[in-house]
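Mind having a look at this structure? Questions to follow.
All protein chains but one are shown in place.
Let's turn to subunit A:
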Amino acid sequence: MSGPAEPDAALVLSDVRKRYGTVRAVDGISLRVRRGEFFGVLGPNGAGKTTLIEIMEGLRVADSGAVSVLGHPPVPRDVALLPRLGVQTQKSAFFARLTAREHLETVARLYGVPAARAADHGLALVGLTEHADRRVEKLSGGQRQRLAIASALAHEPELIFLDEPTAALDPQARRDLWRVLRELKGAGRTIVYTTHHLDEAEALCDRVAIVVAGRVVALDTPVNLVGGAGLPTRVLVPEDRITPERAAGIDGVDRVSVSGGAVVLETMATARVLSALDDLIGLAGVQTRTADLEDVYLRLTGAEA
């Protein structure tokens, strides 16, 4: 069943549950992804992210709850819905002993789209044109991952699922993929993806859901999550400019520590503390670090040191 009619929703999940034995992999998740939205799913390993994505894709069946994908249930297998979805799984799947180009052509033909054009376009998109004639078995980890992403995009799907697409990529390839993903979003595609790179989620996602132990513990825009978390700003003053004792005496400073050659002042009142510092020692060499998504994430997942 597909729940209430929501024409602008790409995905609607209501109270979705899935258990493996006694483990509640997905424990009552409800969420809604708009069309054209870039939606991130974050969470520690084993939090249920992949299971959740696979339930959306129709590769796993939820024990209970309703899932609607582009207005249709993802199971049973619906060959009218499938061409509108693009799926990259964590394990890269390639046809044995084919070249990168042949693999992409095969995938394109499975979708019934013109193979040569899809292969050329896909290879160029992920920067594999030079390696087009290399056998899939001979590709490096990062190249395999890029080929898997190109496979997921071969048929120009509306809704794209990517499970840790940047996991094996070097920084340059990761930035190249960001560009590709931003272009896809610019072209109106909906993207749902999982990642362990918090900076990436902050840079790319319209909204993120943080999943812990099968539940959504936070769901908002990265800006709201960071702003609403009530995390302190850190003001870094070079060690030779101020003593920790003196810093602790400044009005508005909650905590002081010393780290990496700097006295670190934690505060919820950044402007007041900076103003006081300016009066005391001047602001030369002083840096401020506001909390980012990673701080929020670590706090919510209970992994903060």
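Worth a mention:
As a working rule, contacts are C-beta pairs under 8 Å (C-beta built on N, C-alpha and C of every residue); 3 or more make two chains touch, one makes a residue touch a chain; residues count from 1.
In the analysis below, contacts and distances are computed from a predicted model.
When the listed names "Acyl-CoA dehydrogenase", "Glycosyl transferase family 1", "Transport permease protein" or "ATP synthase subunit b" are checked against UniProt, the chain not shown comes out as "Transport permease protein". Of A:V16, A:I29 or A:L85, it is A:L85 that touches the chain left out of the display. Of the residues in subunit A, those that touch the hidden partner chain are 57-61, 77, 79-80, 82-83, 85, 87, 89, 91-98, 102, 105-107, 109-112, 115, 151, 155.
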